[in-house]
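One protein chain is absent from this view; the other protein chains keep their places.
In this document, chain identifiers A, B and C correspond to the written order of the chains, with residue numbering beginning at 1 in each.
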Amino acid sequence: MTDAAAAIAAAAQRCSNIGRWGPDDVLGTLNHITDADRVAAARLVTRGRTFSLSLPYSADGPQRGWRRRTNPVHTMLDTGLDAEHGNQGFPHGLGGADDVIAMPLQCSTHWDGLGHIFDHGRAWNGRRASAVVTSEGDAVTGIETVRGLISGRGVLLDVGRVVGGGELPDGFAITEQHLLDTAGAHGIDVRRGDLVCVRTGRLTRARSEGWGEYAGGPSPGLSFGTLDWLHRNEIAGIATDTWGCEVRPNEFDDAFQPLHQVAIPHIGLFLGEMWNLDELAEDCAADSTYAFWLTAAPIPVTGAVGAPVNPVAVK
Amino acid sequence: MTDAAAAIAAAAQRCSNIGRWGPDDVLGTLNHITDADRVAAARLVTRGRTFSLSLPYSADGPQRGWRRRTNPVHTMLDTGLDAEHGNQGFPHGLGGADDVIAMPLQCSTHWDGLGHIFDHGRAWNGRRASAVVTSEGDAVTGIETVRGLISGRGVLLDVGRVVGGGELPDGFAITEQHLLDTAGAHGIDVRRGDLVCVRTGRLTRARSEGWGEYAGGPSPGLSFGTLDWLHRNEIAGIATDTWGCEVRPNEFDDAFQPLHQVAIPHIGLFLGEMWNLDELAEDCAADSTYAFWLTAAPIPVTGAVGAPVNPVAVK
Amino acid sequence: MTDAAAAIAAAAQRCSNIGRWGPDDVLGTLNHITDADRVAAARLVTRGRTFSLSLPYSADGPQRGWRRRTNPVHTMLDTGLDAEHGNQGFPHGLGGADDVIAMPLQCSTHWDGLGHIFDHGRAWNGRRASAVVTSEGDAVTGIETVRGLISGRGVLLDVGRVVGGGELPDGFAITEQHLLDTAGAHGIDVRRGDLVCVRTGRLTRARSEGWGEYAGGPSPGLSFGTLDWLHRNEIAGIATDTWGCEVRPNEFDDAFQPLHQVAIPHIGLFLGEMWNLDELAEDCAADSTYAFWLTAAPIPVTGAVGAPVNPVAVK
Partner (left out) sequence: MTDAAAAIAAAAQRCSNIGRWGPDDVLGTLNHITDADRVAAARLVTRGRTFSLSLPYSADGPQRGWRRRTNPVHTMLDTGLDAEHGNQGFPHGLGGADDVIAMPLQCSTHWDGLGHIFDHGRAWNGRRASAVVTSEGDAVTGIETVRGLISGRGVLLDVGRVVGGGELPDGFAITEQHLLDTAGAHGIDVRRGDLVCVRTGRLTRARSEGWGEYAGGPSPGLSFGTLDWLHRNEIAGIATDTWGCEVRPNEFDDAFQPLHQVAIPHIGLFLGEMWNLDELAEDCAADSTYAFWLTAAPIPVTGAVGAPVNPVAVK
C-alpha cells in the first residue's frame, strides 16, 4: 500500500460514520440537524436581508468539458418575438415564452449527493457502489431523499479574508488550524448540525481573471487533514467557493480528491461546490455576524448524484 | 372586442402595477416583501419541521409533450458499475458517479418568470415582448434577477379540504369567496408580501389515478375573478398544486389562461405551478397552523422565463 | 433451462459467426459486402430516382417514453424572427438561424450497433459486455467503426403486400417461407452482402391510425425461426418498418426480443428499425424492380450503440 492509500484508509477508519444511523440510512450527516437546531437558527434572522449563494447557470459558466462536464445549454421553445409575430395560436392577445435546458447536474452551484463518490467500490454506509448507482441513477441515496432537509444554521468561515488577506492562492491547503483561526477571528463557533461555508476567494479571482481552469484545475481548498475536524464537529454539510472543496493539486502524489473519498462514503458528508459566497462575505465582514439561517434545497432529480441548488442565506 | 377580450382588458386596467416600482423594475410583486416581513416570518419557525414542496424531477413525471414540454431525461456520465469495473482512471480506489439532465424548465415544480406571458405583445411593466425575450432568453426579467428574493411568510389555503372535502373536481373555479372562506376556516389572514399556497387536491388525485392529463388538461384552479383579490392583497406570489394555477377549462369561451395574461404582465405576479402541498397540508390540518417560513429559491438559469424550484416550508 | 432459453442457446450455436473474421472484428456481417458487390450494385441505378427511407425526426414521433426513449426535442438558438428583429449583431444585413437537438439515438429511423444487445453478458464476437459498453459508450464496436461501409445492394421484400394484402396484423410472425414466397413473387433472389428491407405495413397503419404503441408495442415482424435464414444467406443487414424487427409479442413465453439476442451478439448482424419503406414499396410494385443501390450511412457518434440514419435507395 502506498503512503497515500494508507493515509486514506486510516482517515476512513478514524472518521467513519458507517452504520451510525442504521444500515438503511440515506441521510448521512444531515442526521446531525435537529428540529430544535432549526428553531434556534431561525432566530438568527434579525435584519431580514437575503443572499443567494448561487452562481448563474449559463453558457458562460466555468466548465471546459473536463469529465464531459459542460456548461448549460439553455434554449427557447417560444419567445417574445414569436408572440409579437403572432404565430403562437393563442386567443385574445395572449403570448408566451417557454424554455429548455440541458446540463450536467454539477455544472454550477451544486451539492454532491451521497452517491457521487465511492471508496474501493463502496458507497455511503458500506453499500456496494453497484447496488447504489447504475445507469438508471442512484436508486438508494438519490438526492430526492434529502429534498426537504437542508436548512438550518449556516456559518461562514472567510478563510480567504482572514488567512489570505482576501484570496488564497491555488494549491493553498486550508488546515484545521486555519479554520480555527478564522472562526476565532470571526468570534464564532462551529456547532453540531451546522452548514459550514468556507470562502477561499478563488471565485473572486475567477471573476477578475476569467474562468480559466476554475472548474477542474488548481485551487485553494481544504487540506486532507481537515477530515478529522469535519467529522469531529458533526457538521451537516460544508460548501466552498471552489469547484471541488479540497486543495488542488492534492497533497499526495498521484492522488485525486482523497478528502472526497473519505468524506462522502465514510462520513456521509454533504459537500457543496461552486457556491458564490462573496456578497455574503462582504456583509458578514460589515456587521461582524457570521451565522445565519440557510436554506439550500437541491432540485430533487430522482436518482441524481449531484444537484443544482440556489442556497439562500438570511441574516 | 369579444366579451372575453373586454373582460381581460378591464381586469388588466383595474389590477395594473405597471410603473408602480419605476420603469426599470424587474421584481414585480416581490417588491411587496420587506426585510421586516422576513424577520417576522422567521419567528413562525417554532417546531423546526421542514417540508419540501417539490415534486420529483423524473422521467415518470406528468408531462405528455404538450407545447413540447417533456419530462426530464436524466442520464449518467459515470456509475457505481463503472467504479467497480475499474475503468474510471482514478488512483487509490477512488470511484465516482456523475449525471446530466435535459428538461423543459417548467416540466415539474416551478416558478413562472415575469417573461413567461405577454398580453398583446407586452411583457411585465409595459415592455415590448420582443425587447424582453428573444432566442437568447429573457434579457431583462430572467429568473436570475430574483434569485435571492423569494423567501418570507408562506400561508397555505387548503381550498381542496375546506371547500371540496379533500379534492376539488376538474373545472372547479375557486372564487374570492372560496379563498376568504378557506382563510376563515383556517383562522388565518393573508398579508402584504405573503407567498400564498393554494391546495386544490388535484395532485392528490393524480397520485391515485395516474398523471393522465394533469399537465395541460382540465383542472380545478383560480377563477379569473380572483385577479382583484390577488392584486388588492399585495401578495408576493401564489402557487398551486396544479399545472397552471387557474381553472381549466377557462371561464371564457375560446380563452387560454386569461388569469396569467393579467397576473404576469400587468400585476407582475409570480406564479408557482405543480407544487406538492399534500404533506404540508396534512401537517397544517393537524396543528391548525397555516403560516410558516417559506424559501422558494429558483435555480438561476440566466435568461430563463421559468425555473425549477424546491420550495421548503419550515414550521 | 426453459424451452425459450434452450431455443435461444441452440439458435445461437447454429448461427454463430463468432471468431469468423478474427478476434478483433468489429464489422460483423458488413464483412459480407465486397467492393465488387458495390460495383455490381451501382449498376442497379437505371432511372436515377431516389427514395429516402427515413422517418422525420420530430417531437411528433412515435416514442412514448418506454425505456426512457423519448421523441427528439429540437430547439432554436436563433431564428428568422431574431434576424428581422435585429438583435443578432451581424453586419451588413446578415441574419442567421441555428438549432439544437436532444434525442435518444434510437428514437426514429436507426441502425442498431453491435454493442446494442448482449447474450448472457456477451457482446458481438464473444467479448464481455463490460469490456465493450460502459458509461463512456461502446469503446470497441461504436457505430463510428462502420461509418463508411453500409452501402451496396438493397432488396425490398414487401411481405405486407405479398402475404398480407397490404399490411400484416400485430403479432404476425414472418417465417422463412413468407420471405421466400415474397422473394418469389417479386422475382428476386437474396444474395450475400445484401441489405434486406422487409416491409410489414405496420408503419402504414400507424400513419392512418396514429402512433399508438408503434414504438414498443405489438407488431408484426420476423419470426425467431428466420435466424437461420438470416445467417445462411450471409446478408449484411436487415431493416424493417417496425420498431423492433421481430414479431411482438415474441413467440416464447416471457421472452423479450430473442431474435436480437442471437442476431447481434452471435451473427454480428446489423438491424435497421423504423425504416420508412412505403414510398419505395409503391415504386417497386409499379416497376416490378425490387433491387436497388442503397446507402445507409449512420451518423458516426463516437461510441454509439445505435445511430440515426437517413437511408437513401436509388433505382
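Structure notes:
One rule holds in what follows: a contact is a pair of C-beta atoms (placed from the backbone, for glycine too) under 8 Å apart; a residue touches a chain by one contact, two chains touch by 3 or more.
Just so it is clear, the model here is predicted, and its values are computed rather than measured.
For the omitted chain, the shown partners it touches in the full complex are A, B, C.
In the complete assembly, the contact with the undisplayed chain comes from C:Leu77, out of C:Leu77, C:Ala185 or C:Ala285. Only one residue from C:Ser16, C:Asn31, C:Asn87 or C:Ser130 touches the chain missing from this view: C:Ser130. Touching the missing chain, out of B:Asn17, B:Ser54 or B:Ser135, is residue B:Ser135.
In the full complex, chain A touches the hidden chain at residues 59, 65, 68, 70-71, 73, 75-79, 81-82, 85, 87, 102, 130, 134-136.
Contact between chain C and the absent chain runs through residues 2, 4-5, 8, 34-39, 42-43, 45-52, 54-60, 67-69, 72, 74-81, 83-84, 90-106, 115-121, 123, 128-138, 144, 147-149, 151, 252, 254-258, 260-261, 293, 295, 297-306, 308-312, 314. Taking the complete complex into account, residues 73, 75-77, 79, 81-82, 85, 100, 102, 135 of chain B touch the chain not shown.
The rule is short, and it goes like this: only the chains that are shown with their structure count from here on.
Common neighbours of chain A and chain B, listed by label, are C. Simply put, chain A must spin 180° to overlay its Cα atoms on chain C, rounded in steps of 5. In the contact between chain B and chain C, the residue numbers used by both copies make up over half of all numbers at that interface.
Averaged C-alpha coordinates put the centre of chain A at 26 Å from the centre of chain B. Counting partner chains per residue, chain A has residues 75-77, 79, 81, 100, 102, 135 touching two or more of them.
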